[in-house]
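Removed: one protein chain of the complex. Kept in place: all other protein chains.
So that you can tell them apart, the chains are marked A and B in the order they are listed, and the count of residues begins at 1 in each.
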Amino acid sequence: MRSRPALVLGTLAVLTLATAVLAVGVGSVPIPPSTTLRFFTGGSVDPTAAVLLQQVRLPRAATAILAGAGLAVAGLLMQTLFANPLADPFILGVSSGASLGVAVAVLGGGTLAGGFVAGLGLTGRAGLVTAAALGALAVLLLVLLLGRWVRSVVALLLIGVMIGSATTALVSLLLVFSDPDRIQKYVIWGLGSVSGTTWPDLAFLAPAVLLGIVLAAWIAPSLNAMLLGETYAASMGVAVGRVRTAGIVATAVMAGAVTAFCGPIAFVGIAVPHLARMTVGRADHRALVPASALMGAVVLQLCAVIAQLPGADAVLPLNVVTAAIGAPVVIGALLRSRTLAAGAAS
Amino acid sequence: MTARDLEVDGLTVGYPVRRGLVRADRVILRDVSLRASAGRITVLLGPNGAGKSTLLRSIAGLQHPLAGQVNLAGEPLAGLDPRTRATRLAVVLTERFDPGLLRGGDVVALGRFPHRQRTGSFTAQDRRAVDDGLAAVHAQDLADVMLARMSDGQRQRVMIARALAQSPGLLLLDEPSAFLDAPARVELLAVLRRIAAERAIPVVASTHDVEAAVQWGQDGWLIGPGATVSSGPVRTLASNGAIGAAFDTAEVAFDPGTGRFRLRGPAASDSGP
Partner (left out) sequence: MIQSALSRPSPGRVWGRAAIGAAVLAGALLAGCSSTAPTTSSASPAGSAAASVSAGQPRIGADGCITGFDPDTDYFPVKSEITHATNFSISYHRSYQVLTVPQPTEGGAPESYVLVKCGAPTPELAGDLAGAQVVTTPVTSLYSGSTTHLPFLVELDQLDALTGVGTKGFISEKQVQDRVAEPDVVEFSATGTVDAEAVIAGKPQALITAGTDDPAYAVIKAAGIPVLANADWLENDPLGRAEYIKYFAALTGTEAQAAEAFASVQKTYEEIAATGQAADPVQVVPGQPFQGTWYIPGGESYTTRLIKDAGGTTAWADDTSTGSIATDLETVLAKAGTAPAWLASTTWTTKAQALAEEPRLAEFAAFQSGNVWNAAKDVTPAGGNNFYELGVARPDLVLGDLVAILHPDIAPGHESSFYLQLS
């Protein structure tokens, strides 16, 4: 039984690689698998295909891995820290903060804040990303600041939810005063996408996600102790406040970076930790952190491939796929899982 | 008196309250001095709301005392960082948590957290502490059982095993028999007495069950009227009327002779077999 987590992790690593290879082979322009293979083994390839693979397919696959891993680990952190199986990476309002930043940049063209962002010469993609990151960071700082005055973790959760609602309200306000073109642009951002990133973008996204995962792995033993509740954890010497801060920072950095580059991607953060727990079978975060990361990468990669609708002309928005495919899967898995049966017996 | 006793010296416990710029702390117990002997079980008694939990949590370092000192085996507990303090004492609380996927063995192994290296690997010493903890409460067969499937009594034993796996010099339990039936309560007190003796540590347990405490306890701390605290062998506290003074109401009185509560007045003649 000791070896089960190792087996699961090994399988997931292989799956991550396999789905990435699959994703690189799929796109709106057909590229024969032999060409792709030649590209990776250093053979000579038609320059157009090389550019497509290098500039379009590879960044997209890398983004799906990073975003999936980051969101899944962030969701795991939030679920453990708040002892809430319905928590997701955006529960503290991080995604709402990023959305507000983007809304100000896109919709607030005439307002003071929008003018500020435009004045920085930052509209267009760079501006969108910066605005989203700034918004997420602002919410993070607010939550951390308020967290110092608040003892109970439930209160912190409520603060996060309230901040989320407040920023959503502000976004609605901006939407009301905008014209249809800009609203559409904001809505399209909200549908989520892993296709819009370039290699310079990944130079920011990769360190952010890796930093968050490393931080999560660092506090994994303490997170195990926190499964017994904050009081027991404190009685065992866990620095609960510091662990909580580290977890919130890791979540905000990962969720904020992913939202900045990909828009708000739903569902992955809430569902993958549950899937990871079910497959690993243990509550040990030292296995759950890497398992969530790898499983998140696999799940989002598959969703991105499906969203491409290979063979058809249209392309689905990413959030439609993550929700439509994922929700039934998790519900089905939960219905069959032993944890639920165990819970019913107690 | 041994070198490994718990000494509470002039402890004042309560909650700090700040009204504007003025501190107007809410004091629960004032200037308490007590001793819990190593190798023996000390039961902490008192009516509801008297401050038993507050006292235990203050000793355990889960909340700050307002004044005074707590020493264990001669070492003050106040100045210790949380991790070191966790190697000195362990607690069993009434708090419940979502069992999730945890098994009995996982929970007990978590008790080794304060002793673990940064790398988190499980040493032979850790393994032995876990096994000893499970053995002390006869819970070896619960190691592979999911917590979600255990009864309250089984879960309680696992939590005690976890506290023992911490290799503490002091064991504090807050209402450990709260969810147990009568035989289980008696069995628990017997187990705690054995643990205290075998490990030569003080064990302090608060309880509502005065009658079982009087029958099976050894030493006692009693929070009486006016937030006064008296201590001594629990039978003495019963016979000298201290328990009666603390608990008697208009309807009910504690009988030192039988060690039980009885109803006062005409209905009293209906009691008994």
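Just so it is clear, a contact is a pair of C-beta atoms (placed from the backbone, for glycine too) under 8 Å apart; a residue touches a chain by one contact, two chains touch by 3 or more.
Bear in mind that the values here come from a model prediction, so they are computed numbers and not experimental data.
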Omitted chain - touching chains that are shown: A
Selected from A:7, A:51 or A:162 as touching the chain missing from the view: A:51
Of A:11, A:84, A:168 or A:195, the residue in touch with the unshown chain: A:195
Interface with the unshown chain - residue positions in chain A: 27-29, 48, 51-52, 55-56, 59, 109-110, 114-115, 118, 121-125, 176-177, 179-182, 185, 188, 193, 195-201, 313-315
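Here is the rule we use: only the chains that are shown with their structure count from here on.
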Inter-chain centre distance, chain A versus chain B - centres from mean C-alpha coordinates, in Å: 44
Touch list for chain B against partner chain A, complex: 60-62, 81-87, 90-91, 93, 95-102, 106-107, 110-111, 113-114, 116, 120, 146, 148-150, 166
List of chain A residues in touch with chain B within their complex: 83, 85, 220-222, 224-225, 227-229, 231-232, 234-239, 277, 281-284, 286, 339, 342-343, 345-346
